[in-house]
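Just one protein chain is left out here, and the rest sit where they should.
Think of it as A, B and C in the order they're written, each chain with its own count starting at 1.
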């Protein structure tokens, strides 16, 4: 496996070298625990600035599933569930972590990983108009991922529409930004961090998949962090003793736009990869503007390629074709793309 | 605060430098996620060897409260609770993380942080003899910490007795080893890692407080890991994507006895500290053989000392005296002890 | 509202008069609590006989949602979810009671309220073949209702097929029999109580909708009641102090075939009702062989009818037509049907 080219996912390497350097430099400092150190507060400050929400609040958690479960549980009332596209990570690949907190995931149809505003609106209206709605799970929050599990992005107009609907129904809009950097740096997006901070009630900026060893930065942009959120985090087993490990990483990532630069690199690599596949005549399962590319491979070609390259199985398309995923990341080297394209 | 001597806890610094070095060396390796990488398996192998349980299973988690909640929930049946000394960390300082998983903490009296075997036996017998026990929470596991929250240790005979009782009542004995290294390296203990692996059904070897950035190694010494434990871990939001971060740290800690050497250092520092306090005529709240020392300070002396030294408030003893905690760690410097003693 | 004909549901009256008589006769008896009285044991014995499962175990609970939540939670492992047709009661109309116990409802497509065996098989196979299934909710049980929420019934062959698939995948098959009597007495069924006891691992015989004030009889036909089930019931707040209230009702219902007779009556009433609608030229939304009938009404007709009759809105069919439900029950009077038909 060692020798094969790696495009299986975006979390295969350690961390950006600047993070490791900074960890080493600050290692001997004696710091208070649980996120109350200066690195956490500096990182929060930089994130607030980047998001254009000076009154925002930031909490650092360790991983994505953890973050989704803690945030959703903290913001829902006990009788509420979270609305998610059918393919949402919380609905499919988190081992029931949301339901474990006692809340239902209410799934809506997905369109290349996204929910449609009209379908959301119809669903919410339908719920409130149903005479029996008190016997049903109340929709208490909307979950979207951006980029989605299919690499796709909401447009600013779509985001604003979702936000408007959520506001009208008095429920928060939550964005899972596990790969947010890759979404923000896509040439095809018109959505900025400020747009997100304006449209969402809570979101997280993913670190694990964008250059950090671990860590996600949860942002409550409107001074709307739930009361005693730290206790809720602790109760979920999600409070890191050496919170510095998270704060410092985000401090580095949000210094001199590092987060955006390395995300941008991944996008350039994805575009080279797309261009390579396109040139060689391959078809795409869908048009993804970010670092995950879904390619249709003829099965024998897939088997041949597997000998030299690691990528992800996505789904069977038909008897003789398979959809596979190639992911680039902050750590992808341009030369690896060239070597891949030669193998196509 | 920067200039003050620091004895507040044992998790104020980053990690042992060898860990940082190894993180840097291995940073570019592309590894599988979720604990399936080679560092995790090598660390597990070394831990099994150190514990003398070749058939044992090891899982790496991120933090202590998380580990307690995941392990206890995974091993209890739904109608069972966990027996803990009244001062057990799970009963006091984990924000209700155990109850959040649906299980009661059944508290027994504590004796310098420990439970007494006879009291445990009486409690278990009493439960089963109670005609109404089907209306009560079944005791389904025994939780102990070693060292305890008071720095004290179980003797091998005490551990064997607890183990025997648990075996008789068919419930697992679980040891929270957040500071296990400091317990094992105390000159006053006769308990070895092998004893623990023999007497306990599950325990964890703490990394966060013993030289790691984060991480605890859960050991099921008798090939008794609950089925699909990885899924349970994921469901609790406790599965780290880059599991290498945990595996590598334990791989380093269990290479050339590093874990034991740095623990030993902390114990030597604690002994110097004790010796210093003793020489200056201070009294101890109790006799702790490990890295946490509980000193009785006259209140005005306490206030004076606070200006130069950071330590923990523990409890008020009487109107004019306070119990405080001084903790040494793998990172404590001998010179710091000398400076402290001069201030006494 | 008092004067209107009532076809809204099957739980509008109190209880069969024999139940009230028996309650009065036995009222002064001093009986042990929590289901340990003689009425409960006699009722259990009669139910075992009726089901042809002499080694079966029976527990009486108060209501349907409660029963579903307790049974499903008791039989699932913590990392498992329950498979249900999309329209299953547990997935739609129980306010998230299943998720509240920490388990996901995994929904499959519904076909007139039923799941298709092939789709179940494909789903289960797909789960186990998915490389990432350890990151997903394990399908740990299959839930079906019989009659379904649409009044439809599984055939014996369908039930046997579902049972065979569940057996092959080592997961229990659970039948929600809230209206079981009406299913068993349908002239169009070939399924007997013995078939159910043979094919299912657990099911309940509904009392609330079939002549009781309250109460559902859970049957574990294969001596497979989960250990300490009474404690689990208590933990869910579902253990009735005066268990006699439940036991006595089922004792009466299973004496001289009362349960079957009154169910049969409801079916006869449903057939008269169907015949009436058919004769008057109405169409049916689907062909239901039990006590719930789904009729398509032209909207103006619906409004007119509402003035004289109470029935349930089901769903809008198109701009000018609506699907409504008429339910008969053990308490429906033949004369009420005639009066209804006159109004059509």
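We adopt the following convention: a residue touches a chain if its C-beta (ideal position, glycine included) is under 8 Å from a C-beta of that chain, and two chains touch if they have at least 3 such contacts.
Every value quoted in this text rests on a predicted model; they were computed, and no experiment measured them.
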{"item": "Touched by the hidden chain, restricted to displayed chains", "value": "A, B, C"}
{"item": "Option touching the unshown chain, where C:14, C:126 or C:167 are the choices", "value": "C:14"}
{"item": "Chain not shown: contacting residue from B:102, B:206, B:276 or B:289", "value": "B:102"}
{"item": "Sole contact to the chain not displayed, among C:76, C:97, C:124 or C:165", "value": "C:97"}
{"item": "Missing-chain contacts mapped onto chain C", "value": "6, 9, 11-15, 17, 20, 23-24, 26-33, 62-70, 94-97, 100, 208-209, 213-214, 231, 234-242, 244-245, 331"}
{"item": "Positions on chain B contacted by the hidden chain, ascending", "value": "78-79, 81, 92-96, 99-105, 131-132, 134-137, 313"}
{"item": "Positions on chain A where the hidden chain makes contact", "value": "34, 73-74, 77-79, 102, 134-136, 138, 227-228, 230-232, 234-235"}
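Following the convention adopted for this analysis, only the chains that are shown with their structure count from here on.
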{"item": "Farthest chain relative to chain C (centres taken as mean CA coordinates)", "value": "B"}
{"item": "Cα-centroid distance, chain A relative to chain B, in whole angstrom", "value": "34"}
{"item": "Inter-chain centre distance, chain B versus chain C - centres from mean C-alpha coordinates, in Å", "value": "50"}
{"item": "Cα-centroid distance, chain A relative to chain C, in whole angstrom", "value": "42"}
{"item": "Residues of chain A whose C-beta touches two or more other chains", "value": "94-96, 100"}
